[in-house]
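Worksheet: one structure, shown below.
As you look at this complex, bear in mind that one protein chain is not there, while each of the others sits in place.
Now for subunit A:
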Amino acid sequence: MRLLLVEDNERLLGLTRDALARAGYEADGVTTAADARTALGSIAYSVVVLDLGLPDQDGLALLKQIRASGNTVPILILTARSGVEERVRGLDAGADDYLVKPFAQEELQARIRVLLRRPGSLLGRALDLGNLRLDSLSREVTINGTPLSVSPREAAVLEILLRRAGRVVPKKVVEDHLFGLAGEFSSNAVEVYVHRLRKQLTEAGADVEIHTIRGIGYLLACSAR
């Protein structure tokens, strides 16, 4: 699993690469659109993190070129522009996600984790947050290496929350993930799973917590130290 970072500011590039390395991601860094094209031509990257402000070419134009060449690699845009229109333009040009500077490294990693879960990708199999680990293939959940006894449904809930750790996951998204579009389920099914998960996590001494954001959904985050 290899990531490509395209960012013209070398300091930010270096710091981000180091942070990703500490989290277990291997990343190549380039500072120009030309270098990015060369790198993409020779290596099949799992995710590209693309800054829109490049010295030799507009980032959006590069993005369109990558898509036009048939490359479907997940691309996360990094930008100093926060307007709604900018976001829409980026997503329209073929980006998969969008992150505004300044960002938390944890947030960047959480988003990369979501992008890694693409059909056919075996990479990013183990999902970690604090002392919690979930194997996305075997659905095994451990705290500090000690397994928890969670049902497959509970593991599925935990997985989707883990992939978007640090972000609010709408309840509707969890339900769709669990039951599909046509599934029959009781309206409080997700609440029941979350309740049981919470109990087990606290009992096992996890340093992560599932927060309920009433009216929207759930948020998995490291407990405030």
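Throughout what follows, a residue touches a chain if its C-beta (ideal position, glycine included) is under 8 Å from a C-beta of that chain, and two chains touch if they have at least 3 such contacts; residues count from 1.
Quick note on the criterion: contacts and distances are computed from a predicted model.
Asker: The hidden chain: which UniProt name fits, "NAD-reducing hydrogenase subunit HoxF", "histidine kinase", "Pyridine nucleotide-disulfide oxidoreductase" or "Phosphate-import permease protein PhnE"?
Answerer: According to UniProt, the chain not displayed is called "histidine kinase".
Asker: Out of A:Arg2, A:Arg37 or A:Arg81, which is the one that touches the chain we can't see?
Answerer: Of all options in A:Arg2, A:Arg37 or A:Arg81, contact with the hidden chain holds for A:Arg81.
Asker: If I consider the whole complex, including the chain that's not displayed, which of A:Ala104, A:Ala126 or A:Val192 touches that chain?
Answerer: A:Ala104
Asker: In the full complex, which residues of subunit A touch the absent chain?
Answerer: 9, 11-12, 15-16, 18-19, 53, 80-85, 100-107, 166-168, 170, 211-217, 219, 221, 224-225
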